[in-house]
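Here the complex is missing one protein chain, while the rest keep their positions.
Up next, chain A:
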Amino acid sequence: EDAEGERLRLSAGAAPQGRLLCGPGLRRSGAGLLVTTCGLLRHRPGGGGAFWVDSQQKRYVPVKGDHVIGIVTAKAGDVFRLDVGGSEPASLSYLAFEGATKRNRPNVQVGDLIYGQFVVANKDMEPEMVCIDSSGKSSGMGIIGQDGFLFKVSLGLIRKLLAPKCEIIQELSQLYPFELVIGMNGRIWVKAKTVQQTLIIVNILEACEYMTAEQRKQALAKLSGN
């Protein structure tokens, strides 16, 4: 397969065995691929091979299957309107919670934080969210509890934090007990025992984007020293 622009040869010689996954930042055009965003081209050889472009963005576009943090802005009959940071507010039905029935409604107020996933997310329709997975279990989704702090970071940092064995998360987890919810729409919610601890974690996570590993370790050493 070739990539447009300067016609790079992607796979070395042999034809791909199975279907090639072309991820965000790439489009199919004719027999090759077109690059639509600027960034680093990444390749994953496992599972039939996948190519995508690792680009830096702050604006989130709803994608089906993504887990995001939404803020409830309105209740309209049977449906909640959530702000997920996209172009449109997403809708969430009150029945899309674990153990919810017509009589047993979830206790959701305006201003609550909800962790859910998209079931419908394309450019033609309003995005829809649910707080249960395909087997009907909540598996961690639903209303996020009281207190805590919500802040916004860029999408690139989110992906770095969600990578398996992320150093930042591992180093932070050594500091003190806390709880963290990371949404793919750039929003992170943190809760620790005291307000001061919460704010420290927030500041580290925000600054992580532009710090090198060395600087980060120095900052953490100072904190644990205190």
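Heads up, the rule we're going with is that a contact is a pair of C-beta atoms (placed from the backbone, for glycine too) under 8 Å apart; a residue touches a chain by one contact, two chains touch by 3 or more; residues count from 1.
Note that contacts and distances are computed from a predicted model.
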item	value
UniProt protein name of the chain not shown, from "Interleukin-7 receptor subunit alpha", "MPH6 phase", "BHLH domain-containing protein" or "TELO2-interacting protein 1 homolog"	"MPH6 phase"
Absent-chain interface as seen on chain A, which is shown	1, 16, 18-24, 26-28, 33, 42, 44, 50, 52, 61, 63-67, 115, 139-140, 159, 162-164, 169, 172-173, 176-184, 191-193
